[in-house]
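What you see is the complex with one protein chain gone and the rest in place.
Moving on, here comes chain A:
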């Protein structure tokens, strides 16, 4: 049993895409828990910003702990932050997931009708993230 909360954060520290992956049954999951993941992701922004200048890598790996939760981050070339809050160690899977989502995000951001930093509301993007989440995070 593991849960992953994935969020893309724009330049103004605003979430532009959120997605949750979990093996736990939806009814069982407490609503409160979801907020906590969000809260943790939000709180980790400070640390992401601190780390992103310390390395040339896009993968920032696991950067923060909040009780049992890990926070892993990825930063794109355009300084868009990908953050995953998870309670299981899964470095390899998360790395792959980030890479795939980066690819997907680039494609989406090249859409002339998409404005950077605005929420992503694309079914294609949604579908892709669903696929990659199941492939790399939950398997």
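The rule is short, and it goes like this: a contact is a pair of C-beta atoms (placed from the backbone, for glycine too) under 8 Å apart; a residue touches a chain by one contact, two chains touch by 3 or more; residues count from 1.
Operating definition for what follows: contacts and distances are computed from a predicted model.
Considering only "EF-hand domain-containing protein", "Ras-like GTP-binding protein Rho1 isoform X2", "Large ribosomal subunit protein uL14m" or "Trafficking protein particle complex subunit 10", the record for the omitted chain gives "Trafficking protein particle complex subunit 10", by its UniProt protein name. Checked against the hidden chain, the listed residues A:14, A:55 or A:78 yield one contact partner: A:14.
By the touch definition given at the top, chain A reaches the unshown chain through residues 12-15, 35, 38-40, 42-47, 49-50, 53, 64-68.
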